[in-house]
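Below is one structure, written out as structure tokens; the observations come after it.
Only one protein chain is missing from this complex, and each of the others stays in its spot.
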Amino acid sequence: MKLTLKIWRQKSANDKGKIVDYKLDDVSPDMSFLEMLDVLNQELIDKDEEPIAFDHDCREGICGMCSMYINGRAHGPDRSITVCQLHMRSFSDGDTIYIEPWRASAFPVIKDLIVDRSAFDRIQQAGGFISVNTSGNTQDANAIPIAKESADTAMDAATCIGCGACVATCKNSSAMLFVGAKVSQYALLPQGQVEAADRVKNMVAQMDLEGFGNCTNTGACEVECPKGISLDTIARMNRELMKANI
Amino acid sequence: MKTLNSKIPEGPLADKWTNHKNKINLVNPANKRLIDVIIVGTGLAGGSAAATLAELGYNVKSFCFQDSPRRAHSIAAQGGINAAKNYQGDGDSTYRLFYDTVKGGDYRSRESNVHRLAEVSTNIIDQCVAQGVPFARDYGGLLDNRSFGGVLVSRTFYAKGQTGQQLLLGAYSAMNRQIGRGKIKMYSRHEMLDVVIVDGKARGIIARNLVTGEIERHSAHAVVLGTGGYGNAFYLSTYAMGSNVTAAWKAHKRGAFFANPCYTQIHPTCIPVSGDHQSKLTLMSESLRNDGRIWVPKNMDDVLAIREGKLKPTQIAEENRDYYLERRYPAFGNLVPRDVASRAAKERCDAGYGVNKTGEAVYLDFADAIKRYGKEQAHVKGLNEDDEALITTLGKEIVKAKYGNLFQMYEKIVDQNPYETPMMIYPAVHYTMGGIWVDYNLMTTVPGLYAIGEANFSDHGANRLGASALMQGLADGYFVLPYTIGDYLADDIRTGPISTETKEFEEAENLVKSSLDKLVNNNGTHSVDYFHKKLGKIMWNKCGMARNEKDLKEAISEIAALRAEFYKDVKVPGTANEYNEELAKAGRVADFLELGELFAKDALQREESAGGHFRDEYQTPEGEAMRRKEFQYVSAWEYKGEPKDAVLHKEELVYENIEVKERSYK
Partner (left out) sequence: MGGFFKSSIGRKVAMALSAFFLMFFLLQHLAINSLSVFSPDAFNEVSHFMGTNPLVQFVLQPVLIFAVVFHFVMGFILEIKNRKAVGVTYAKNNGSANSSWASRNMIYSGLVVLAFFVLHFIDFWIPELNVKYIQGDMSGLLEGTQDFRYFEELQHKFHSHIRTIAYVVSFILLGLHLAHGFTSAFQSMGGTAGRKTVLKNIGKAYSIIIPLGFIFIALYHHFKYVLS
């Protein structure tokens, strides 16, 4: 396959940045998207040009590090996957592919395709936990039965990998799917009830402080989320916050 | 010369840990706030240790190279975590978990450590549930278990196929609480590049800010490494791209002995390599072996026809299939431990029965499971049990519920539907049992320097059982280190803050800077990956699933030569004062090039077969691993300049509570 790549290049946070065109021949359909970029980087290094910086680590769709806006969509054209799981067979010979970093004021670009997602960490630090100290005397794990449905729904929410595709794809750069997923996980489990009110208030307050936008329920985040986190988590967060304020 | 003192407490095995906890020194709460601890790595071990030490009151500085502590590679563990809860009432106990782990490790692990691990395993599950980890539950609301390789009970707790992720997010949430309280200071996108030793004690680290390139000095009263394994020495592995040995290797160079580097786990169920561009291998959870049957064709004609695409695996009749694990190991069948399953796959492929183009793949087939579950469902629902189509549909639903996400992942990568045609799998490097030598307190041979989780060597011997890595990481971080570190830090309550303005810090910083400058100004002709791939090839071909004297000797000289070529000819673009991934990679590969040689040297020295270490020269007539009594020790290597000069220290392994016998899964 021959491809034309239009890639966002930005030297540092303060640089303006621009789209630069690259041509790549001999792309195998069995390559993953990131392996295709590896090949491009290898060519750039051989030509004494600076390779493209992009975040990636586990390359199996679970660490949430990879983060690219490909042809106008977070994690590219396929559903329910991250960039590292996207394979070149999803593209055709002669395609032009745009590759851009996540765009959101709360996710400033560090370099090229790398953005700073530490806002997500700070939201979790504001309340994304259950206050239990480590001890060998915690009550037995089976002491509180949890209905299978609650446990499963909590698990569905907990599968969020924190990649930020929801923010990137949202026309408002809203982080509500991410925060909703975390709030939901704890709201669905008995262990999370004690701090439920403070948790949702603090997390939402931090989310607002970080400069994420408002949710307008377009549902784009749910479609682009590699883990299929449901919009229901946002509704649950809305309920939790209303409950916490009454 | 340093001698090894494992500091195993006196007394009967089952009481050692309790007695030890009762006797060791503690630091009182008011003094804990005067003490700083650096923890490198935020996986299950590092993350849980950071959270727990901060809860206790220590000032923790936590480091990770990823952009968030939540992304450490523990997150990729799929299958589950073992604990001797005996919720299934199938005869599990602390002793049985201990026994299975020692046996699974082919009698090459330390008895006292493993027993402690089994003891605290139950606490881990309690702790994680209290944190809100959504483990799988049955309809009664109680925790569910599944079975894993090498054991005869169901003791594995799981959260879909994302157990590692959920446990890590649990530890991460505990960390977040402490970061929010100011008790943990988090340094993400930072890479540790050296340990600083002051007066013989570990007192800090040199770290590079990966965003700005700045070299930073950080001091503490103790340094803990939870930096994972070194499987990326093989280039292709199931490790994350960034996983590296650098922190552990720098510690080794500063005096920490490196134990059993040759013990590497090659996981039997990974997606086979598809081509030269391959950057990483993907694991398919071991849990698949609960239902999948592994086979290759019996007849060479069928193998060739499959490779040429003339025959489909589903067209091969039952009698022409060789379910080689069931044939060789009737008692454990497809659920033999990983090392055994991997070697058996290699044996078949070496004999020419591999089923893909490269001849390096075997089938993992769910057709029988689909039929079995389908029949079961049809029976339960009172439907026609002879309706093939119905049974297939019902069976697929069950298989989908159990393994759906794994099947989807397979289909994405291979572009084949595993519900319709068997999966192709092949072994891949997955875990390293070897690591930094530690005593019972998890302290390395450098006072004040600790190693936890996969970074140390202690609990898995020569082979790790499935679902035991998560257990060990969390045991070390939540329940062992927080106690044992107090014993050492009790002497430091009057030390006061450690200054970074000392000659030791300056010397370490200069060393780091000069080695970075050297790499960046080398102006060679080949990229870092070029050397890494070459190293990987040597490691895989000569230090892989089966090793022999000749190969290992070649590997040693080839790796040394490659290292020399690397320093002469590597090309690192950019500068040291900016975000520069190539530079970070270069530093990591430089260390792999040293470790690789020590790895081969260790494998050469160990003239026996045990667990993941298989020497062609030492096998039984049936081709099984042949352990040798004279090698019943831990090989701990002391750094002496070049890997070839490393000096061997032996920690004899004593088994008082378990009979060392042939490890049989037949």
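Labels A and B are assigned to the chains in the order they are written; within every chain, residues are numbered from 1.
Here is the rule we use: contacts are C-beta pairs under 8 Å (C-beta built on N, C-alpha and C of every residue); 3 or more make two chains touch, one makes a residue touch a chain.
All values derive from a computational prediction rather than experimental measurement.
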item	value
Chains on display which the left-out chain touches in the complete complex	A
Candidates A:28, A:71 or A:142 - the one touching the absent chain	A:71
Options A:3, A:27 or A:207, residue touching the unrepresented chain	A:207
Contacts of subunit A with the absent chain, listed as residue ranges	6, 8, 19, 69, 71-73, 77, 98, 100, 103-106, 169, 171-174, 176, 204-205, 207-208, 211-220, 223-224, 231-232, 234-239, 241-242, 245-246
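Just so we're on the same page, only the chains that are shown with their structure count from here on.
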item	value
Residues of subunit B defined as touching subunit A within the complex	48, 51-52, 55, 66-71, 73, 75-76, 85, 87, 120, 123, 125-132, 134-143, 159-160, 162, 165-166, 169, 172-174, 176-177, 179-180, 186, 188, 211, 238, 240-242, 274-275, 277-280, 282-283, 408-409, 412-413, 415, 478-479, 482, 527, 529, 571, 573-574, 578-579, 581-582
Of all residues in subunit A, those that touch subunit B in their complex	12, 28, 30-32, 34-35, 38-39, 42, 45-46, 48-51, 53, 55-65, 78, 80-81, 85, 87, 89, 110-111, 114, 116-118, 120-121, 124-136, 138-142, 145-148, 151-152, 154-155, 158-159, 161-162, 185-186, 189, 191-192
